[in-house]
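Handing you this structure, nothing more for now.
With one protein chain removed, the remaining protein chains of the complex are shown where they sit.
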Amino acid sequence: MINEFIYLMKHELMLCVILFSLLIMKIASNDENSGRWHLMINLLLLVNLLVGFCYNISGELFNGMFQSSELIQLEKNILNLGLLIISLQAHPYTRTHRHAPEFYILLLSSVLGMFFMLSSGHLLLFYIGLELSTIPLAALANFNLNKSASSEAGMKMIMSSAFSSAFLLMGISLMYGTTGSLSFSEITLQLTGAPLQVFAFVMLFVGFAFKLSIVPFHFWTADVYEGAPVSVAAFLSVISKSAIAFVFVTVLYSVFESMVNVWYILLFITAVLTIGIGNLFALRQENIKRFLAFSSIAQVGFILVGISGGTQESEASVIYFLLIYIFSNLGAFGVVNIVSSITSKESINDYKGFYKTNPALSWIMTISLFSLAGIPPTAGFFGKLFLLTAGASTGNYVLIAFAAINMVVSMYYYLRIVKAMFMEANEHPIQKISFSLFPSIALIICIVGILLTGFSGNLYTYIYELSIGI
Amino acid sequence: MNLHLLVIAPIVTAVFILFFKELRQVRMIALLGAGFQLIISVLLLSTFCNERAAGNTAPMLFYNSVEWFSPLGIAFTTGIDGISLSMILLSAFVVLAGVLVSWKMEKMSREFFFLLTLLSAGAYGFFISLDLFTLFFFLEIAVIPKFMLIGIWGSGRKEYSAMKLALMLMAGSAFVFLGLLGLYFSTNVGNGQHTFDFIAISRSAIPLDTQLLFFPLAFIGFGIFGALFPFHTWVPDGHSSAPTAASMFLAGISMKLGGYGCLRVATYLMPEAAHVYAPYIILLATIAIIYGAFATMMQTDLKYINAYSSVSHCGFVLLGIGMLNETAIAGAVMQMISHGLMTALFFAAIGMIYERTHTRMVAQLGGLLKVMPFISTIFIISGLCSLGLPGFSGFVAEMTVFMGSWQHTEMFYRIATILSCASIVVTAVYILRAAGKSIMGPLANEQHLSLGDATWNEKSAAVLLLSGIVVIGIAPFWLNELISPDVNGLMVNIGRTFIP
Amino acid sequence: MSEIPLEHLLMLSTALFFIGAYGFLTRRNMIAMLMSLELMLNSVNINFIVFNKYLFPDTIEGLGFTIFIIAIAAAEAAVAIAIIINLYRNTKNIDAENADHLKH
Partner (left out) sequence: MSLATTIQLIVLLPLGSFLLLGIFGRKYLSSLSGMIGTTSLLVSAILSIQTAYQYFFLNTAGSFEKIIAWKMTWLTFSEGVSIDMGILVDPISVMMLVVVTVVSLMVHVYSLGYMKGDERFATYYSFLSLFTFSMLGLVIAVNIFQIYMFWELVGVSSFLLIGYYFEKPSAVAASKKAFIVTRFADLGFLIGILILGFEAKTLDFVTLIERLTTSNSPYLVSATTASFLGASALTWGLLLVFMGGAGKSAMFPLHIWLPDAMEGPTPVSALIHAATMVVAGVFLVARLFPIFSISCPGALEVVMWTGVISALFAALIACTQTDIKRVLAYSTMSQIGYMMFALGVSGYGNEAGLGFTASMFHLFTHAFFKALLFLGAGAVIHYIHSNEMKDMGGLRKSMPITHITFLIACLAIAGIPPFAGFFSKEEILTAAHHANPMVYYIALLTAGITAFYMFRLYYNIFWSKEAKTAHHDDDHHGEGTWSMKIPLLILSVGAIAAGFIPFGSFVSSDGHPLHIPFEISAAILPVIIAVSGIALATLFYKTENDRPDKLSASFQGIYKTAYHKFYIDEIYLFITKKIVFNLIAQPSAWVDKNIIDGSMNGLASLVVWKSNLIKSIQSGKVQDYALYFFLAAFGITALTIYLVN
C-alpha cells in the first residue's frame, strides 16, 4: 500500500523533497550563490529526472482524485527533462541573481502544480494544480525586481490569469451544477450535451485556451515573454504549455469524449485563428523574445490541428511533437538566453553577422529554428507532419491546407533570422561569447534531441502504444 | 546491392567534412565522396543491367524495406527502376562536376562543401525512396541547403533570391504533402490503418473524385520544383544569384526532382485524374516552352539567359508527361537527363567566364574565343546542345517528345506540338545572340587579354558532363533500353484508362 | 418561511459575475481591479453553494470547492499585490492604462 503510494506519487514526492531542502538551505546557508550550490541543485534535478523512470506502475489514489499511468509518468518525465534543461540554461542568469533559491523554489512549485494537474482525476485537484502552476510563474515573470518591464509582465500575467480562472471556475461550477459531480469519471457519465453544459464546457475550454495561449486568449503571452527573464519565458513557452497540452488532450479525449462535436468546432476555429494570427504577428517582430512568443503561439495552433484528429495517432503525435518542441524551442531560447544575459541584446537586428563571431551558437540557433519551422532532417519536420497527418484523419483538408500554407509563412520568419545570422553584414556584431559548462550541456542535449528524436521510430511507436485516443 | 549506400555515402562525407577546416582537405574529401558516389552509381548501373538481362522483370529492383514509423504506415522503403537509376546517374555526374568547379571556394569552404554534399544526399534519397513520406522527406532536405548556398555564397540580390526560392519550393512541397495525404488516406491496409507505401498505393484503386481533388495539388507541388508555368519565377532569380555549383545543382538535380515527382507520384499514382487534367498540363507546358523561350531573347545576363531557357526546356518535360503516351514520357525522362547535364555544363561555362571577367552581362563580353578557347568551346557546345543539335542529348530528347506528342490527332495537341517545335528556332536565336556577342565578335575589353583558360579541375568537370551529353547524343539506344521497359511499366498504370 | 428559488440565486451570481467583469474592465486602479476580480470569484462561490444545497444536498463537494477557491483567491491576491507594489516601485503608478510599454 505504502510503496504503491510512493511509486504513484514519486514525481511529486521527489519535487517536494527538493523544494523543502531548498527552503532549508535558504534559511540555513548564507552563500547560496556559490558555484557548488548551482552544481548541487542541477544534480538534484538530474536525480529527479532519473527517479522518474523507475517503477512505472499505473493506479489511482484518494479514491480516484489522483491517478497515474505510464503515459502520465512519461509526460512527467518529459517535463522533468525540460525543467533540467531550463535550469541548466538559467545558470548564467541565476548565478548573478540575488535570489537564486527563490527562483528555483518558485520554478519547482510551479512544476509540482503541473504534476498534480496531470494526475488529477477530479476538477478540484485540477484547479489547485492549475493555480499552483500559474501563480508562482507570475512571481517569476516579475523576477527582475527592478526592471519595470519585468514587473509589468508579472502584473499582466497575474491579472489575466486571475480573470481567466474566474471564467474557468464559472465553467466548473456550471459543470458541477449540470452533472452533480466534480470527478472526471462521474462527469463523463453525466454528460448530456444540454446547452448549459456546452456553455460550461466552453468556459473550461477557455481556461485551457488561456493557459495554452490560444488566439484570441493569447494577448498576455507576448508581453509576458518580452518582460520576463528569458529562462522564465522559456519555461512558460515550453514546460507550462506542454503540461497544459498534455492535460488538455487527456481531458478532451477521455472526459469530454462525448462532446467531440462541440470541441471539434472549437478546435477548428481556434486553430485557424491561432496559426493565422500567430504567424501574422511573428512576421513583424523585432524583439527576438517576442518573436519566439508569437512563433510558439503559431506552434500551438499546429498542436490544436493535431488534437482535432481525435485518434490514437493524434494523441501520440501531440505528445511526440511536444517532446520535440521542448528540444527545439529550448535550443532557440538557450541561445537567446546566453546572448541576452551576457550582452543584453534582444533585437533580431543585433543577430546580424552573428555567424562571424559565434559560429557554434549560430548553428545551434539555426538547427533549432529549422526544427521549429519543420525542415528536415530536424525532428520538427516529423513532429509537424505527424500533427498534420493526424489532423487530416478527420478528412477536413481545408484546415490542413491552411496549416500547410502557414508552414510556408512561418518558414519566412524563421529563415529571416537565419539570414540575419549568416548572410547580412553588421559593423558591430555581437562579440565572441564564452559561456560556462551548464548552458553548453543544455544546448548539446537540445541539439542531440533535435537531431535524433525525429529518426527514432521506436520512440513514436512506444508513445503510440501508451496513448489511447478517443 | 544496398541502395542505402547512396544516402549514407554523402552523409558520411558531409560529417567528415565538418572535422576539417582547410579548403585543401575539405575539397579533397568532397571530391572523394563525389567520386565514390559516381562509382557506386556506375556499379549500380552494371548490376541493374545484369539483373534485367538475367530476366528479373520486377518493377523495382534492389527492393528493401525498413520499419520506421509503423503506426503511421511509414517505412524506409527503397528500390529503383531504370528511370530512377538514370536520375541517380545524372545526379552523380552533376555532383562530381559541381565539386570540381567549386574547387577554389575560399569563403567558408567547409560549410559550402558540407551543404553541397547534404544536397546530393537529398537527391539520391529522393530517387531511391519507394515510400511517399520518405520521398517527401528527401524532397525537403534538398531545399534548405540551396537557401544557404545561394544566400551565403551567391551574387547579386542573393538574399532576396534565396528567400524567394526557399519559400516557393516550400510552398510547392506543402502542396505535395497535401497530395500525399490524400493518397495516404485513400489507402487501407486493414483495421483502418493507412500506408505511405508507393507500390501498395499504385496497386490500390483510388476513387476518381479523390484523384480529381489531389492530383492538381501533387502535380502543381512538384511542378513548382519543375518550373511549371506560372510558378517558375524562382528559377531565374535563384539560378542567377546562386554560386556556380549551386546553379548546376539547381538545374541539374532539383528541377529534376520536380519532373520525376510529377511523373512518378502525381501521374503514375493518379492516372485517371491525369487524363482529365492532361489538356491543362499541356497548355501550361506549351506556354512555358514558347514564352520562356521568348522571354530568354530579352535577357542580357548570361545566367538569366540560361535560367529562362531552363524554364523553356523543362516545359518539354511537362509536355511529355502531359501527353501521357509511352514515347512522350520516355522523351520526358530523356529530356530531364539531357537538360540536367546540358544546363549544368552551361552554368559551369558561365561560371568560369564570370570567375575571370567578373561580369555576366553579354554587352560587356566579346571575343572570348580568342582569349579562352576551351571555355568558349564548352560554352558554344552547350549552347548547340541546348538548341537541340544532333549528336548531343538535347536533340534525342526533344525529338522523342515531339514524336510522342504528334501521336495525338486532336487539333489542340497538334497546335501545342507545333508551337513547341517552333521553340527550337527561338532557342537558336537567343543562343546564337549570346554566343555571337560574348564568345565571337571583336574583343570587348582589353583587360580580358590577360585572362587564362580553364584549369584542370574546370576542364575535367566540363569533360565529365560533356561525355554524358555526347554519349546520349551519339548512342541514345542504351539509354532508351534502360528506361523504356520501365516506361512500359508505368504505362500499364497510366494507360489503364487511356481513351484513344 | 418560503425558500428562495434556485433561479433567483443563479441570477444573483450571474449578475455578480458580470458586475465583477465590468469592474475589471473599467476600473483604472489595479487594486480596484483585484477587488472586482474577487466579486467574480464570489459569484462562482455562490454558484457552488447553491448547486450543492439545492440540487445535490447529500454531498459537500461544492462547499469544499468553495473553501479552496477562497483560499486560492487569497493567495492570488497576495501575489498580485506584491507584484503591483513592485510595479509601483519601478514606475511610481498603479494605473493599468499606463502599464503598456510592452506591446505590438
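Labels A, B and C are assigned to the chains in the order they are written; within every chain, residues are numbered from 1.
Please note the rule applied: a residue touches a chain if its C-beta (ideal position, glycine included) is under 8 Å from a C-beta of that chain, and two chains touch if they have at least 3 such contacts.
This one's a predicted model, so the numbers in the text were calculated from it and none came from an experiment.
K.L.:
List the shown chains that the missing chain touches in the full complex.
P.N.:
Its contacts among the visible chains are A, B, C.
K.L.:
So one chain is hidden, and I want to know which residue out of A:14, A:272 or A:409 touches that hidden chain in the complete assembly.
P.N.:
Selected residue, touching the omitted chain: A:409.
K.L.:
In the whole complex, not just what's shown, which of A:114, A:266 or A:318 touches the removed chain?
P.N.:
A:266
K.L.:
From the listed residues A:98, A:284 or A:432, report the one that touches the chain absent from this view.
P.N.:
Candidates A:98, A:284 or A:432; residue touching the omitted chain: A:284.
K.L.:
Using the touch definition up top, pick the residue from A:222, A:307 or A:364 that touches the left-out chain.
P.N.:
A:222
K.L.:
Using the definition of touch stated at the top, determine which of B:361, B:425, B:449 or B:492 touches the missing chain.
P.N.:
Answer from the full complex: B:425 touches the omitted chain.
K.L.:
May I ask which residue of C:24, C:48 or C:65 touches the chain that does not appear here?
P.N.:
C:24
K.L.:
Could you list which residues of subunit C touch the chain missing from the display?
P.N.:
Residue positions of subunit C that touch the missing chain: 21, 24-26, 33, 96-97, 99-104.
K.L.:
At which residues does subunit A meet the chain that is not included here?
P.N.:
Its contact residues with the unshown chain are 155-156, 159-160, 163-164, 167, 193, 195, 198-199, 202-203, 206, 210, 216-217, 219-220, 222-223, 261-262, 265-266, 269-270, 277, 280-281, 283-284, 409, 412.
K.L.:
If the missing chain were put back, which residues of subunit B would it touch?
P.N.:
164, 167-168, 230, 232-233, 236-237, 291, 294-295, 297-299, 308, 326-327, 367, 369-370, 373, 384, 387, 389-391, 395-396, 399-400, 402-404, 406-407, 417-418, 421-422, 424-425, 428-429, 432-433, 436, 439-443, 476-477, 480, 484
Please note the rule applied: only the chains that are shown with their structure count from here on.
K.L.:
If every chain is a node and every touching pair an edge, decide which shape results: line, ring, star, complete or other.
P.N.:
Line.
K.L.:
Would you mind pulling out the distance in Å between where the CA atoms of subunit A average out and where those of subunit C do?
P.N.:
Comparing mean C-alpha positions, subunit C is 27 Å from subunit A.
K.L.:
Which residue numbers or ranges of subunit C touch two or more of the other chains?
P.N.:
None at all.
K.L.:
Give the residues of subunit B touching no fewer than two other chains, as numbers and ranges.
P.N.:
none
K.L.:
Considering only the defined contacts, which subunit A positions touch subunit C in the complex?
P.N.:
Residues of subunit A touching subunit C: 123-124, 127-128, 131, 135, 138-139, 142, 145-149, 151-156, 158-159, 162-163, 165-166, 169-170, 172-174, 176-177, 180-182, 222-223, 226-227, 284.
K.L.:
Over in the complex, which subunit B residues touch subunit A? Could you list them?
P.N.:
For subunit B paired with subunit A, touching residues are 67-72, 74, 133, 136-138, 140-141, 143-144, 147-148, 151-152, 158-159, 162-163, 166-167, 170-171, 174-175, 177-178, 181-182, 184-185, 213.
K.L.:
Show which residues of subunit A lie in contact with subunit B when the two form their complex.
P.N.:
312-313, 316, 370, 375-377, 381-382, 385-386, 388-389, 392-393, 395, 397, 400-401, 404-405, 407-408, 411-412, 415-416, 418-419, 422-424, 457, 460-461, 464
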